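Quick one: structure below, then a few questions.
Every protein chain of the complex appears in place save one, which is left out.
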Amino acid sequence: MRIKKHPILDFPEKEKVKFTLDGNELEGVKGEPIAASLVAAGVEVLSRSIKYSRPRGFFCAIGKCSSCLMKVNGIPNVRTCVTKLEAGMKIETQKGKGDFN
Amino acid sequence: MIKTDIAVVGGGPAGLSAAITAGVTGARIVLVDDGLELGGQLIKQTHKFFGSEKQFAGIRGIEIAKNMINELKEMKNVDIYQNSTVTGYFEDNAITILRGENEDIFDKVYAEKIIIATGASENMLPFVNSDLPGVYGAGAVQTLMNLYGVIPGKSILMVGAGNIGLIVSYQLIQAGIHVEGIVEALPTIGGYLVHASKIRRLGVPIYTTHTLKYVYGNEHVEKVKICAIDKNYEFIDGTEKELDVDTICLAVGLSPLSDLLWQSGCHMEYIAELGGHVALRDENMKTTHDNIFIAGDVAGIEEASSAMLEGKIAGLNAAESLNFKIEDFNQLNVKLKSELAELRANPLSEKVKQGIKKALTNGMRSASC
Partner (left out) sequence: MLEKNGIPNEENLERIYPDKKRLARGPVVIIECFQKIPCDPCAASCKFGAIKPFKDINDLPKIDFDKCTGCGICISACPGLAIFVLDENYSKTESLLKLPYELLPLPEKGDDVWALDRDGQKICKAKVARFQKVKNKTNVVSIVIPKNISMKVRSVKVEDKNNE
């Protein structure tokens, strides 16, 4: 969900782009962090832990905690909270360490 | 290979201030920042700053950042590398930068002097199910809300009644999000009382001597149980309270991001009053390493106002050590330090003052230089 009106800040309409998450098409804002677009689209689980497959989500927003690592266009372990969303990106939920397959 | 006079690592309030102050002397500056935007934590601060006019009192953090960034971008002797991570410090006084759209460009920057202004990261709190989606750092929620206009959840529990906890709670309400309550383990509110009063007037309860006992949920936060604690931080039976929240914000302190300082061989010490491990420094913000200065939260967890002053002091003195001087250098140096002392001359800053005393080098120098 996104903020429409704010008492202090302006949120002008930004360019929307389509991308896929695990094969499903979603819409996000071009240039904002991938993870932000995912949270806005209601996606809370960004990765699963290595051993117990526990769900992990957005935590630090500054690329330091490793909770948001996902596979982006085939590249694993991308810090989606500090990586910009582009049209047509193929995002995949990563379980554990990630690989190039 | 890039050669410069002064490299500034970190483009938050401290780094920006350092770069501007040093840049004004004519020194060549390279500023490196790893965020998507310059400005560090300033760009999410929608509240008006405290302090005095000199520290931009009454102006919202976002405006302060905008003004500084514009000023810096006008300076022809300053090169800015955004979205770029400094990956290491090397013995020949070089820093390496990883940058580019695909993080595939690797640069080496040789600088005569380096100012580390890398800021801090949020602390974690251990509790059952602390890793569930829906548990956020309070600063992260601030970023989502104020930078990207994204709503993190419908009902928030804030953990921590320091300034960050109080301010972010208020900003959540401004964004139209319900704050169920604030828990604080200590018996008193740690942040400014005016921030607390402001949030109480909007009906948000502050539960002091309370903490999180349990978080329920499978794939994300669904419910929480808070509990009162006694003087030994033990749960008091029968005081549990269940709260319907889907999001938890942790505002339980910050720790300096000092990796580069460890690597460079600066003398580091654990100083609790400053938030963790910090490099020792002199009054001009120079560490035990002759070529390395520090400023901002990495030097000790404090406020943006003090970060900006420390940045100015570091920038001014780093430039001076390379013979880039402004006319009234001594006057300005003294003025900046007295402004900083003035900011810290209140009961709430006692802890920080004690920490800074402990953090002075007192003439100590690193073995590596």
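Lettered A and B in written order, each chain numbered from 1.
In this section, a contact is a pair of C-beta atoms (placed from the backbone, for glycine too) under 8 Å apart; a residue touches a chain by one contact, two chains touch by 3 or more.
Quick caveat: nothing in here was measured; it's all calculated off a predicted structure.
K.L.:
Using the definition of touch stated at the top, determine which of B:L16, B:I173, B:V215 or B:L274 touches the missing chain.
P.N.:
B:I173
K.L.:
In the complete complex, the non-displayed chain touches which residues of chain B?
P.N.:
Residues 47-53, 55, 57-58, 60, 173-174, 176, 187-189, 192-204, 206, 208, 305, 342-349 of chain B touch the chain that is not shown.
K.L.:
Considering the whole complex, not just the chains shown, which residues of chain A touch the missing one?
P.N.:
Residues in contact with the chain left out: 4-8.
The working rule: only the chains that are shown with their structure count from here on.
K.L.:
Cα centroid separation between chain A and chain B, in whole Å?
P.N.:
Between these chains, centre-to-centre, one finds 24 Å.
K.L.:
Spell out the part of chain B that touches chain A in their complex, as residue ranges.
P.N.:
34-36, 46, 60, 62, 83, 121-122, 131-137, 139-140, 143-146, 148-152, 174-176, 218-220, 257
K.L.:
For the complex, give me every residue of chain A touching chain B.
P.N.:
Touch residues, chain A against chain B: 1-3, 5-9, 11, 29, 32-33, 36, 39-40, 44-46, 49, 54-65, 67, 81-82, 84.
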